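Excluded from the complex is one protein chain; the other protein chains are retained at their positions.
Now for chain A:
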Amino acid sequence: MYVDDIKQDFYEFLSGKRIFLIIHYDIDSICACKILQSLLRYKHILYTLSVVRGIEDLKTAYRENCNDVKYFVLINCGGTVDIVEELEAEEDITFFILDSHRPTDLCNIYSNGQVRLLSTAEEDVAVPDFHDVFKEESDEEDDEEEVDDSDGETRAAKRRRLGEEEIVKRRERRLWEDNRNKLLFEYSQFTYYARASAIRIFDLAWKLNKDDKDLLWLAIIALTEQMLLGKIEDSQYTLEVGPLQSHATRLHNRTNDTDVLTSLKITFEKDLRLTLYRHWSVESSLKYSMFPAVKMKLWSLKGDKKLNELLADMGFPLIQSRQAFKSMDLQLRKEFHESLEKLSEKYGLQDIVYASFILQYGYRSKYCASDIVFALMAILESSPRDKKPEELFNLALDCLSRSKKEVLDGAIERAKVIAKTLFKTVQSALDMKQIINAGPFVYYIIQEGCLDWYMFSHQHILSLLSHFLLRAYVAMSRNRKASTLPLIVSAPKNIETGTCILLGIPPLGENSPKNFFGKAFEQAAERINCDATCDFFDTSYFEIHTKDRTRFFDALTALLS
């Protein structure tokens, strides 16, 4: 069931009740959670917050608290599974689900008030009609009773006719079932992402007239994350940026005293597709960012020369481009944008400019939305392994509050390490020709003991790597069909239990983030009968035992060709 009036049926409805917030472990959820927290504070709604990483975590969190709390709010989790059945929920428990994963489970959509979806109906595409998927069971029982009654009365005479009737009925039923399976398959074939949850919650804040620049910034970060990780199409990004930009202008005009004091400003600007260049040196940033690396093939010797050529063309002395961006000559710093844009065509760097937002407060701190996304990712996924996810989640929340600058700066440093590792992994994969063509898809396996392998057992970084790899592969490959091939990346997940994580991404040529691997993985696992545990809410990730991997790939090849 969709909530029509999110203000009335969600926000006002919850006032005075105790709720349990379940937050998925990703950047969008953290932003959404922070906006929601500030809204709940206005109404003095008591809440308990817990963070989950997969379906198992969700079940545990639910089990531990279902006796005490009756209202559960799930952010970016639970929408894609039949939540009532999965958790064996009692009648009196209500779920509010805001999930950007798609497709939404049909049982959730057609639930009778127990499951309430906070997203709008328009965001779910091609939802099958209720009667095509569900048949009301009570009807069937009635039918059968009638049959029984009449059967008892005139047994012999009508038996034959009834037999015919039954056959017709069965036939109808079979047709209906075939149709149902077809519809269900079509509906659940692709997994993809809808609008970021943080933006939806920000809209609520706006409607309640409780929005401010901090909340807007969170919504911006969530959107930028979706774009950077390739969760949404570029066109969708452009569409979403528009409203956010007008919000930024509106809020800028509504300045109050504290804003003047801190000179907090969100500006809409053209930015470069470079990683963290404001906090790094120009050379490193150019070299380790995915966009220029792929376009100029920077992993090769030739690419290196090309990079130096570009710097020379821009008029940047090497000494300048190797030192921190902040300490570069003012003149060069100002010219950096323009000169790179001017030369972009010559070096094949078209589209290096994109529209983004910049947050400025005080006179020193200036952060681009993508900087924050990379910093958050570094906190969530590349912290020392002895830290628990809850701690990291708390740290990420701290990182978003403006007073904790040192946390953010530390995270940015780590994000640079991630960028370097990504680049080096791609480089070695290409040099050693480890990206293997299996016919209908290409795959790359990160071996245990390879450089920084443990970094890639996390979802976000693995996804960044896979996009980088596929683009690099397509750029290098002589095979003309390379851009029509999807990629599967596999990394060790848990050494002790011997499992590995798989991620499939759609081919580059399709230019759409819709992902068909979820279903394919499931079927392949069924074929070879291996015990796969799919604990992820995003089904394009999959977890199998490392020893089954070769057989699994064989099954996938057979399935997809």
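Some notes on this structure:
One rule holds for everything that comes next: a residue touches a chain if its C-beta (ideal position, glycine included) is under 8 Å from a C-beta of that chain, and two chains touch if they have at least 3 such contacts; residues count from 1.
In this text, contacts and distances are computed from a predicted model.
Missing from the rendering is one chain, named in UniProt as "DNA replication complex GINS protein PSF1" (options: "Transcription and mRNA export factor SUS1", "Succinate dehydrogenase [ubiquinone] cytochrome b small subunit", "DNA replication complex GINS protein PSF1" or "Origin recognition complex subunit 5").
Here the missing chain is touched by one residue of A:H44, A:H131, A:R364 or A:R385, and it is A:H44.
Annotation: of A:T267, A:S300, A:N394 or A:T533, A:N394 touches the absent chain (contact as defined above).
For the chain missing from the display, the contacting residue among A:N65, A:Q114 or A:Q245 is A:N65, taking the whole complex into account.
Residue positions on chain A in contact with the hidden chain: 18, 37, 40-41, 44-50, 64-65, 67-69, 388, 390-391, 393-394, in rising order.
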